[in-house]
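Every protein chain of the complex appears in place save one, which is left out.
Chain IDs A, B and C follow the sequence of writing; residue 1 opens each chain.
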Amino acid sequence: MTPTSNSTAPDRPANVMTPPTAAEAAELDALYARMGAENMIPLWTEIGDLMPQTPRPAAVPHVWRWSTLLPIAEDAGRLVPVGRGGERRAIALANPGLGGRPYATPTLWAAIQYLGGHEVAPEHRHSQNAFRFVVEGEGVWTVVNGDPVAMRRGDFLLTPGWNFHGHHNETDAPMAWIDGLDIPFVHYTDTTFFEFGIDRVTDEATPPVSRSERLWAHPGLRPLSGLDDTVNSPIAAYRWEHTDAALAEQLALEDEGQPATVELGHAAVRFVNPTTGGDVMPTIRAEFHRLRPGASTATTREAASSVYQVFDGEGTVSLGGTEHRVGTGDMFVVPSWVPFTAQTDAGLDLFRFGDQPISERLGLARTHVQRP
Amino acid sequence: MTPTSNSTAPDRPANVMTPPTAAEAAELDALYARMGAENMIPLWTEIGDLMPQTPRPAAVPHVWRWSTLLPIAEDAGRLVPVGRGGERRAIALANPGLGGRPYATPTLWAAIQYLGGHEVAPEHRHSQNAFRFVVEGEGVWTVVNGDPVAMRRGDFLLTPGWNFHGHHNETDAPMAWIDGLDIPFVHYTDTTFFEFGIDRVTDEATPPVSRSERLWAHPGLRPLSGLDDTVNSPIAAYRWEHTDAALAEQLALEDEGQPATVELGHAAVRFVNPTTGGDVMPTIRAEFHRLRPGASTATTREAASSVYQVFDGEGTVSLGGTEHRVGTGDMFVVPSWVPFTAQTDAGLDLFRFGDQPISERLGLARTHVQRP
Amino acid sequence: MTPTSNSTAPDRPANVMTPPTAAEAAELDALYARMGAENMIPLWTEIGDLMPQTPRPAAVPHVWRWSTLLPIAEDAGRLVPVGRGGERRAIALANPGLGGRPYATPTLWAAIQYLGGHEVAPEHRHSQNAFRFVVEGEGVWTVVNGDPVAMRRGDFLLTPGWNFHGHHNETDAPMAWIDGLDIPFVHYTDTTFFEFGIDRVTDEATPPVSRSERLWAHPGLRPLSGLDDTVNSPIAAYRWEHTDAALAEQLALEDEGQPATVELGHAAVRFVNPTTGGDVMPTIRAEFHRLRPGASTATTREAASSVYQVFDGEGTVSLGGTEHRVGTGDMFVVPSWVPFTAQTDAGLDLFRFGDQPISERLGLARTHVQRP
Partner (left out) sequence: MTPTSNSTAPDRPANVMTPPTAAEAAELDALYARMGAENMIPLWTEIGDLMPQTPRPAAVPHVWRWSTLLPIAEDAGRLVPVGRGGERRAIALANPGLGGRPYATPTLWAAIQYLGGHEVAPEHRHSQNAFRFVVEGEGVWTVVNGDPVAMRRGDFLLTPGWNFHGHHNETDAPMAWIDGLDIPFVHYTDTTFFEFGIDRVTDEATPPVSRSERLWAHPGLRPLSGLDDTVNSPIAAYRWEHTDAALAEQLALEDEGQPATVELGHAAVRFVNPTTGGDVMPTIRAEFHRLRPGASTATTREAASSVYQVFDGEGTVSLGGTEHRVGTGDMFVVPSWVPFTAQTDAGLDLFRFGDQPISERLGLARTHVQRP
């Protein structure tokens, strides 16, 4: 805790001062030692790292291949039981810049979860907000506060903070999907609460749609039994049919010369809480983007971090200036302020989630968009 | 303007005072005359009427029969042209208590509008908020800011304040529907603005769904091209298929023992602005209620006024203690604080709109619900 | 209720139609008669009056002189008791355009209230929002929910909806002040509730400041015992010392070349609810304006109505193009969309209140400002 050199960053002007004499240097070292002993640290030796002119995230851009993720999850399925204690057979993306923590970005957890045929992940609840996104397969139901929610390809499924939830696979075949949570943020802010539920799920029914959808997933309609606004969306499942239709309509409207897309050839929707029109959960934004064949996006920087999964198609993404070919199931991370561009010849469907609600609700959001 | 007697209402205690002598009475009369001459009026002669203990609306409960409304509209169709100047062939419900004004309630306009085969109601815009509700027929398109919106049975259609709009009938057959507006309120608050548009409609296309629906009517999904919240809903048409499905699901959930309805056998949805989850327009609430056969509602009083139209089925409504049999197309008014109950043997579908957002946004809302 | 002529307003284009034959005219008259009998009224005969291109308020600009108001109030003090039944010795300004109703504007009540030495106005409460503004005198306490609030020159005092309140004069001298309420609006919307309290006041103490001020009137400080936002301001009295200082500082800052005033020589503050920063009550805005000697305002039109009282100084106000000399105590009304300008050689302090929160909260606000 005793700093002895000035770590001032290169983008900061030199502190214009006469070099200290040997006596002065010794006195300064003694002062720093005293500070260390008293749990004090000077700003002037730290400011370059602490307060750079623009974000210098420790997290780095990185791509994980579905062809790597899935076999490892399958092997874990053979070797590791699912059940009380470990709770879930989920394997997190660990950002190479974050020192071995199971964090995709400083705030976000992203994992592949795997449930074998007829397995059950027991119920629990926690203050962390969670969602699932399904890139392939079906046959698992997530039970959220007693409401069974079928999981199918393309669906975006919520288990917001403090809702009991478990998963059970009703088929002979395994199923894998993506989990997204704010575990790192909740851990960092020391706001975690966790409670165990029953060892199986509270309702083993397997309806095609959840009760939450039957009550809430009607466009522009709100049940009179649900007039109090809620912090989290009451919709447990955002179905692929609706997402796909919304994106297709935006591109069709663009073809008709109507304003509908965010930029040429780029359709996008945000998943929202119908009681407020805002993000589905207070810490996590989730969106779906579709690029038509031949389209490319502007280059964007955000003071926020995002995780993407390719849902369909293939293309090239540029992360901080480095290009990566990506295809179905591949996942990648865009840390704060890293320039991001996507381009595709064949068409590209991208699911993304991010921590934008955090910076927006706290007055820290900035975005920079550069169009070619 | 010279009041000479005390109009104190019966629910107010007598003003305990010695009766005035003749000289005093004369002096008082002279004072009142002076006040009148100076455009002044005392509170004490007015307070009983002005500030009763509970609302004493001038508007009265009243039922208009569809079997009366439609033939009159048809005759107007023969005799009165539609076009610039009169603007619309709309005939308003005039509450018998409101002194011959074309007002259904002090704040709300409700009318039957009629458009003959191939007629066009020219474009205009105004600060008044408007909607249409279709109890029968089809073949007319409302064009809202250039977006053609098909009108079909059961649809609820918006033309919010300051949006250009016109109507055109593409068929040989006439069509009639209900208009709801805040004309009386806007007139009362002197906030009216009006502008003429072109004499025909700006887009004569006849698509089955509007562009606004293609962009916005996807449950829980918000286009990234529409992230700014809007005062009015961006959805131009709330389709019957969705409303019907939402109500049917609530009753099915009730059958399964799940909380979903507002009370036993009574399903209900509110039409909302997807950018906020709130009412579709700042002055008008719109809802759809379904009573299953044999159901009845609690008795409700609201410090707000409502207009209902029976969409389907038949039943009995009690308005201030008087019962009325009502069937498809019939309309009725529930003034402020008048007790309202509905009951049905055969099943009853009710569309209602009201001025509840006014009292709620201004801190004046009160509701009293009495269950049997 | 049977309209026989077209009242289309001059700002509306003529309805281009062939003049009806005698037979057609007779048939039309018969139709109108049928409508009348069925409580129906056509839009096309009413639209010119109902929906003009800009507001055409029935209310007219008008000036009431303090030199007229006060003597009439004094005579009422001699002739009319104050007490249960009449409740208050208040005499309303009746706008000459509003047909003999005791309304300053369609939405607002403005009155002079007069309380003789040692008189008591008994306690009551009502859904109507009320305030007092004191142009001269002192010695009366308003007791709001048991909190005695001294009334002194320049003070702005709140008795928001549903707060019990009474007044008592602790001196030998009478006192007169201004009452402002939303009585017409609450009457119009049928949202009135009224309840009698005790015949005297609940606390006869006469402290110089109220408990509400001691708890709430500290700049930028909120008591931890009051963290729930309230619809109405919890501050019962906005004292003249603070208002005067705030205005003086704005002009001093302007003298120093700093942005502070709304326009050159024109300082202004709004009275606000410290729990939200918004208007003191949901239906009424209140402000204080100070013009330095030689200053004049821009010409403003608002889709809202206001009442002013000259607190000090003298000047000329232009209401809809007509100029009026005004001095201390004089009151005047600016109906919706009527152009308003003020100018002063000697300096002018103006208190104003208005119904702007109504149009703003309901999406109906418009303002037009014309600078010379």
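Going forward, a contact is a pair of C-beta atoms (placed from the backbone, for glycine too) under 8 Å apart; a residue touches a chain by one contact, two chains touch by 3 or more.
Computed from a prediction, not measured in an experiment: that's the story for all the values here.
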Interface partners of the hidden chain - shown chains only, full complex considered: A, C
Candidates A:92, A:135, A:291 or A:326 - the one touching the absent chain: A:92
Residue of A:192, A:206, A:322 or A:370 touching the missing chain in the full complex: A:192
Sole residue of A:50, A:227 or A:264 that reaches the chain not shown, by the stated touch rule: A:50
Residue, one of C:28, C:246, C:298 or C:365, that touches the chain absent here: C:246
Chain not shown, touching residues in chain A: 1, 6, 8, 12-17, 24, 27-28, 31, 34-35, 38-47, 50-57, 59, 62, 64, 68-69, 72, 75-76, 79-81, 83-96, 100-102, 106-107, 111, 126-129, 161, 183, 186-196, 231-232, 281-283, 303-305, 335-337, 355, 357-359, 361-366
Touch residues of chain C, complete complex, unshown partner: 211, 214-225, 227, 229, 233, 235, 238, 242-243, 245-246, 249-250, 252-253, 256, 258-262, 268-277, 280, 287
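Keep this in mind: only the chains that are shown with their structure count from here on.
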Most contacted chain pair (by C-beta pair count): B-C
Chain A and chain B, separation of their C-alpha mean positions in angstrom: 44
Distance between the centres, which are taken as Cα means, of chain C and chain A, whole angstrom: 52
Mean-CA-position distance for chain C and chain B (Å): 28
Shared-contact residues (touching 2 or more other chains) in chain B: none
